[in-house]
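Questions regarding the structure given below will be posed in turn.
Shown here: the complex without one of its protein chains, the others still in place.
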Amino acid sequence: MTELPIDPDLIVRENAALADALDEDYEALGRQLSRRGIDIEAVTAKIAGFGVALPSWGVGTGGTRFARFPGPGEPRDVFDKLSDCAVVQQLGRATPTVSLHFPWDKVPDMAALKAHGDALGLGFDAVNSNTFQDSPGQALSYKYGSLSHTDPAVRAQAVAHNIECIELGKVLGSTALSIWIGDGSNFPGQSNLSKAFERYLESASQIYAALPDDWRVFVEHKMYEPAFYSTVIQDWGSSLIAAESLGEKAFCLVDLGHHAPNVNIEMIVSRLLHRKKLGGFHFNDSKYGDDDLDAGSVDPFRLFLVFNELVEAELNDDTFRPAHMLDQSHNVTDPIESLIGSAVEVTRAYAQALIVDRGALAEAQARNDAFLAAQTLKRGFVTDVGPILAAARRRNGGAIDPVAVYRASGYRPRKANERPAVSGGGGGIV
Amino acid sequence: MTELPIDPDLIVRENAALADALDEDYEALGRQLSRRGIDIEAVTAKIAGFGVALPSWGVGTGGTRFARFPGPGEPRDVFDKLSDCAVVQQLGRATPTVSLHFPWDKVPDMAALKAHGDALGLGFDAVNSNTFQDSPGQALSYKYGSLSHTDPAVRAQAVAHNIECIELGKVLGSTALSIWIGDGSNFPGQSNLSKAFERYLESASQIYAALPDDWRVFVEHKMYEPAFYSTVIQDWGSSLIAAESLGEKAFCLVDLGHHAPNVNIEMIVSRLLHRKKLGGFHFNDSKYGDDDLDAGSVDPFRLFLVFNELVEAELNDDTFRPAHMLDQSHNVTDPIESLIGSAVEVTRAYAQALIVDRGALAEAQARNDAFLAAQTLKRGFVTDVGPILAAARRRNGGAIDPVAVYRASGYRPRKANERPAVSGGGGGIV
Amino acid sequence: MTELPIDPDLIVRENAALADALDEDYEALGRQLSRRGIDIEAVTAKIAGFGVALPSWGVGTGGTRFARFPGPGEPRDVFDKLSDCAVVQQLGRATPTVSLHFPWDKVPDMAALKAHGDALGLGFDAVNSNTFQDSPGQALSYKYGSLSHTDPAVRAQAVAHNIECIELGKVLGSTALSIWIGDGSNFPGQSNLSKAFERYLESASQIYAALPDDWRVFVEHKMYEPAFYSTVIQDWGSSLIAAESLGEKAFCLVDLGHHAPNVNIEMIVSRLLHRKKLGGFHFNDSKYGDDDLDAGSVDPFRLFLVFNELVEAELNDDTFRPAHMLDQSHNVTDPIESLIGSAVEVTRAYAQALIVDRGALAEAQARNDAFLAAQTLKRGFVTDVGPILAAARRRNGGAIDPVAVYRASGYRPRKANERPAVSGGGGGIV
Partner (left out) sequence: MTELPIDPDLIVRENAALADALDEDYEALGRQLSRRGIDIEAVTAKIAGFGVALPSWGVGTGGTRFARFPGPGEPRDVFDKLSDCAVVQQLGRATPTVSLHFPWDKVPDMAALKAHGDALGLGFDAVNSNTFQDSPGQALSYKYGSLSHTDPAVRAQAVAHNIECIELGKVLGSTALSIWIGDGSNFPGQSNLSKAFERYLESASQIYAALPDDWRVFVEHKMYEPAFYSTVIQDWGSSLIAAESLGEKAFCLVDLGHHAPNVNIEMIVSRLLHRKKLGGFHFNDSKYGDDDLDAGSVDPFRLFLVFNELVEAELNDDTFRPAHMLDQSHNVTDPIESLIGSAVEVTRAYAQALIVDRGALAEAQARNDAFLAAQTLKRGFVTDVGPILAAARRRNGGAIDPVAVYRASGYRPRKANERPAVSGGGGGIV
């Protein structure tokens, strides 16, 4: 039986106070959608079945290279992290799985961790390796790279770590490994761009060889940071070359903040779908770089346009099985609130994309009626689908207003008492 | 016998006045390079053998969507354009071929055009198709696309035009077709991103099928403009997919101004080289977008870093046979001067890359001596290779100071008398 | 009496068919807003009173430097342009004025033009000067600048043109002059950056001296294009220096597409408001540069954030009197449709900003409750205010679905018969 971190009665009580308003809004929206030829119930059912993974590291307060300002009740270990994730899922009901990061989340008894997840009703999504930091006791440093390092011994260490991640993931029931590396260079000339890529491909192929039959491996590109001149897997082009050279179990991950300014990200989604190589998304939002802000907080229309492509893929490709995750850094908010809110925004974009009149859209596109086509697509976006999202949460046992219930629950102050305060201080620069 | 547009005696006289200074600088540089283990003569020989194609349209004054301000003596037709190109080549000796653009440069008697080029000592490089404009008398409009248009009849028209370009090119002795299209959309929803790409691939494959055995086809990507939301071949990733799907005669062209801000272009060169799909470069410079400024005028170090990759490719891949072209718009300068100057800058970057101590660089890279590696590469860049460039020009019969000779020759005022003045006026916006 | 270009009965009939649905949606939204403490009627009244000027040049099909693809029924002259603007206003009822551009819109009898506007029920907003093109018969060229040209004679000509624009505007009842220049340079070194700015300030002060007491002058900055290395008024900082140096009748105009990538434009609005120097907005949308796309089509949330600042200014500053205009280039749509649609999007953003709970927002900001503050602001954005916009149009005599009525009216095919077809062709590059 699932151990729920928030008192279910609280949810029931809070929902009761909001039920009439929600019902009224839902019915009004239903009538409007009905006029537009859309069955609101079908959309609500789709939303109720949608899930995006939580990042275990996302429930802690993040920071920048300048500073980190922890909040009260920071999770002490992966067990605390799972508990916090369980709050997000209990209230929001759109985040049924957690994605772990090793060695951060490695514990001596991984089976106990699996049992803890089971007890909380949480599954385990893709596992993540970490070769962008040096861990205590690590033999060789990743200062100058990992999978693409010039030294074969460092590459071997990094490959072994990834293979260990697969082993840890097997215990948890994961079926995917996500690889993001920071390898690159800070100065023109520091690294031979071609050879670094070739070394990466060779290392990645060794990891791929260790992949169980039912696993997938996700390659994630990023334009810059921590390397500030070149990055080995710098864009979707390099990611695609890697995934295609590895084999049919290799796919590309897209993160909204990992691109050059102005790049049309939904087009990248479309191209990876064309090659059947889109593995999934790391959702967040960004204004400048890899800002890792809450999903939908800066450019919600872009998020909608991504989902427009994903919905197209759902309709056109039976084999499409995306692995979505929230990948955010919560520097100034309570991480639990940001994760709840971000899951809402991701589902909002999905719902908006679902109610687009695709027949009318395709017809306007075929006629090159640019104005009408654009309006048809945008009509989905300007519709307030909030009642659908709330109704779906309620059906699944969640809260109509999940953050309000979270605040009312006193979870954070309770944890602040149980968990010792963490001092802040500098980031990487000091 | 070649008809030279500039009096060779003028070159001889002007060179004589500069010869002593050049000799002194060349010898001093030779001694310095000798200390660094480099044979200046070998470098000069390489430079003397280097060539970059001229764009026929580049000898006319360009413009923006706001206005065009023609200069005196604008070329009236492709014969005038070839004459102007011959000036660039006679004085600079780094631009032995011309790249034509159809239908702009189509004439009833293409063989006569070929003979005109022969007489001027100019060869013909890749031919360029144009389906981004509507030509007088054209049956169907490209307003909503060409090779990727939703209407098969428009696609067929665009394919036929490209095949006609191949036929025209055969007469000239060209062996390559460059395809750049403006297809895309201005609004989210206007175009189905996936289907537009599929239509493009199908059309391109029809062109590919018409390619003679000894020809190559170059696909050129561009992030935006004239389409301002999506572009069908928007980046090197899409370009690579296209080239790989077409076949072994298809390659990717890179233009310095066709990328998102901050993108590491030399890394794209490296990745295309990895896939053996780099067709060549369209040289120019840019600060903001596809500014089409003179090569090396805004970021000369970037140009050097591109050549650093090209020199690596020369050394490592016997089959590497790049097709380089200047692709610029000369809005405020005399186009002949800008083309002469740009060819100098391109060869400057090549010379700087040639004198890099690649053994020391590889060793520093292998040791992750980031500082020394960066310094080793940059040492090539900070060296003033001007004397090498001038000496190579002189050896080939060109001018030590080509723009000075051009100005002294009175070519432009002479042409301003022969060719009628062109009135300016608005660009696309009025 | 106003000559309406569209049969009012058609509007009545079309509205009748949509009235029940609108009433139902409006009432449902009213109840929801009422629960949130907002009086929908007050918002609708504000929206009904809002106006944004139409650009006379916006009713013609625009183009890029590559090509222009005209549509049917292009306006032949400024009288036709006013007629087209009258359609936009009659149906959309948010665009009561037109902004003219000289010399494009100059006619021998300006009073007749004024009378034509009066007859159509259109007022005249700010007039725009044009010194970025050479007009037929113009004595001196603007190829190398206008108000900042090195030659005092060119500067004097440009100043005189601006003063003439004021005189023309007086006849029309305009009370503002907008100055945007293309002055700048394409190459480092081409222009002395400091001296060009000083020359600009001196020229602008001469124009300012000719300004009637009740007029304002608007200075518009732009990062680049048509100049591709430096632009004299390149950003809001230079614009502010200019406006402050000119005097109290000088203000800064902001155009959404005139900034560097990633720039936070609403913050610029806030800073100009701080200095009491925000003159108004040129609305459009952009993904890459000065794309001049339909307002709200690419980043509607950004448009909302701008209006969030404008609404704050309305509340805090009684003297704030912004001059807003649509400034777009319609390359692939019917310009009348795009202008109708853009006015809708601008009012949508205004309505969304009006319904933000500013008390709750201020309180959350004061407590640094970042999550709640962000949610409070965004709640305005996700609300579907469409019914308010439609109701406001209907009250003012416009159409519930203005583009549908426009299409039903047959206005465009009628004009296509009356007005001769325009051939397309190249933009600035050929």
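As written, the chains take the letters A, B and C, and residue 1 is the first residue of each chain.
By our rule, a residue touches a chain if its C-beta (ideal position, glycine included) is under 8 Å from a C-beta of that chain, and two chains touch if they have at least 3 such contacts.
As the structure is a prediction and not an experimental result, all values here were calculated from the model.
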item: Omitted-chain contact residue, chosen from C:I40, C:L305 or C:I355; value: C:L305
item: Option touching the unshown chain, where B:D118, B:E244 or B:D299 are the choices; value: B:D299
item: Contacts of chain C with the absent chain, listed as residue ranges; value: 143-144, 150, 185-194, 197-198, 223-224, 229-230, 234-238, 240-241, 259-264, 266-268, 270-271, 273-275, 301, 305, 308-309, 312, 361-362, 364-368, 370-371, 373-378
item: Touching residues on chain A - with respect to the absent chain; value: 57, 60, 62-69, 104, 132-134, 136, 141-144, 182, 185-188, 190, 223-226, 228-229, 261, 286-289, 291-294, 297-298, 329, 331-333, 423-430
item: For chain B, residues in touch with the removed chain; value: 21, 24-25, 28, 31-32, 35, 261-262, 264, 287-288, 294, 297-302, 332-334, 337-338, 341, 348, 368, 370-372, 374-375, 378, 381-384, 386, 403
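Please note the rule applied: only the chains that are shown with their structure count from here on.
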item: Where chain B and chain C are represented by their mean Cα positions, the distance between them in whole Å; value: 39
item: Mean-CA-position distance for chain B and chain A (Å); value: 42
item: Multi-chain contact residues (two or more partners), chain A; value: 261-262, 264, 301, 368, 370-371, 374-375, 378
